[in-house]
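I have a structure here, written as C-alpha cells, and I will follow up with some questions on it.
Only a part of the assembly is drawn; its chains keep their places, and the rest are absent.
In order of appearance the chains are A and B, and numbering begins at 1 in each one.
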Amino acid sequence: MIVLDVLGVIGTIAFALAGALTGIQKKLDVFGILMLSITTAVGGGILRDMLIGNTPPMAFRDPTFVVISIISAICACLVYQHINRFNNLIQFCDAVGLGAFTAAGANMAILYDINTPFIMIVLGVTTGVGGGIIRDLFVQEIPFVFRKEIYAVAAIVGAASFYYTQAILPDAVPMYLCFVVTSVIRILSIIYDLHLPII
Amino acid sequence: MIVLDVLGVIGTIAFALAGALTGIQKKLDVFGILMLSITTAVGGGILRDMLIGNTPPMAFRDPTFVVISIISAICACLVYQHINRFNNLIQFCDAVGLGAFTAAGANMAILYDINTPFIMIVLGVTTGVGGGIIRDLFVQEIPFVFRKEIYAVAAIVGAASFYYTQAILPDAVPMYLCFVVTSVIRILSIIYDLHLPII
C-alpha cells in the first residue's frame, strides 16, 4: 500500500491547492480558505465513509491528510501570485490524486465485503470527485464534474477496470490498474481537450 | 408490497425525467444530466438511509432504481424537444412518486423499530422530497419545496395519516393510505393552483 499512500499524498496536495485557490479567488477569509482546502482534499473520503457507515470518517481518526491540506493551503496563500506558472503541474498532480483516491475508495468495497461492480464504482467515484463537488457547492458554483470535463467518467472506467480484473490479476494489481486507468484517461482528456457532449 | 413497487417505479421515472430536464436546461454535459437524474430519483432514499444508519444505502445495494433513472434520462435526452407536451403526465407521475416514496420512507420507521410520529414524518418527507432538494442545490437554485408549492406538506400529512391509523387499520393499509393521501393532496394543489403563503 506504500505506493498508493505516496500517490494519495500527491493527490491530497493537488486537491488542497485547488481548494485554496478557489477560496482565494472567491475572497474567503483565511478560515474559509483552509476549510475549502480541507474539504476538497478529504471531503470525498468523508462522504464515502458516511455512505458505508465507517464512522467517524477515516480523515478524522487520522488527521494526516487534513494536516497536509492545511500546509498546502498555507503554501498556496504565500505563493498565490506565482502559482499560475505551476498550473500544468497542479493539473497533473490532480489527475494523479483522482486516480489514487478512486483506487483507494473502490478498494473499500473489498474491505467492507460489499464487492459488487456498482458499489465499487460508486465508492471509487464518490471518493475521487466528492470533495470537488462539496467545494463547488460551498462557493455557489454548479459542480464542475457535471459540466465540463472528462473527470468522473475517468473514475468510473478506472473503478470498473478494478472490478472486472479481480479474477484475472493477482493481489493488489487491479487496484493499481484502477489508479493508472483513471489517471491516464484524465491526463489524456486534458492534453487533447476532450469533453462530454452537451444536449 | 408489489403495488407499492410499481408505484415506486412510476415515481422514479417521473423524478428521473424531472432531474434530466433540469440538467438539460442548465446546459450540463451528459454525465451531469445522468447524475442529476439519478440524484433526483434516489437521493431522498440515500439521505434517509444515512439518517437511520442503513449503510450502504439501499439504492447502492440494489441498482434497479439507478438503472431505471439512467434509462429515463436517456429517453429525456432523446425526446427533449417534444417533452413539453407530456408536462401534465409528468406532474401526475411525480405526484404518484411523491406518494410512493413518502409511504416507503415512513414505513422504514416501522422496519427499524423507531416508530414515533416525528421520526415517521421525518423519514417519509426526507425520502419524498430529499432528492429534489439535492438536485436544486446542485444546479444552484433555492430548493423549490421551500418556495412555491404544496409538496412537502402533502408528504407530512400523508406520513401523519400513516402513523395515526396504524392502530385502527389492518396490515399494510395505513401505508397505502399514506400513499393516497400524499398523492391526492399534491394533485389537488396542482389542479387548484394552491400555494403556501409568503410572509
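Going forward, contacts are C-beta pairs under 8 Å (C-beta built on N, C-alpha and C of every residue); 3 or more make two chains touch, one makes a residue touch a chain.
The structure presented is a predicted model; accordingly, all values stated were derived computationally and were not measured.
Here 2 copies sit in place, and the number of copies making up the whole complex of this structure is 3.
Rule of thumb we're sticking to: only the chains that are shown with their structure count from here on.
With centres taken as mean Cα positions, chain B sits 30 Å from chain A. In the complex of the two chains, the chain B residues touching chain A come out as 23-24, 26-33, 35-36, 46, 50, 53, 55-57, 60-61, 63, 66, 77, 80, 137-140. Only residues 50-53, 114, 116, 118-119, 122, 137, 140-143, 145-148, 152-153, 195-199 of chain A touch chain B when the two sit together in their complex.
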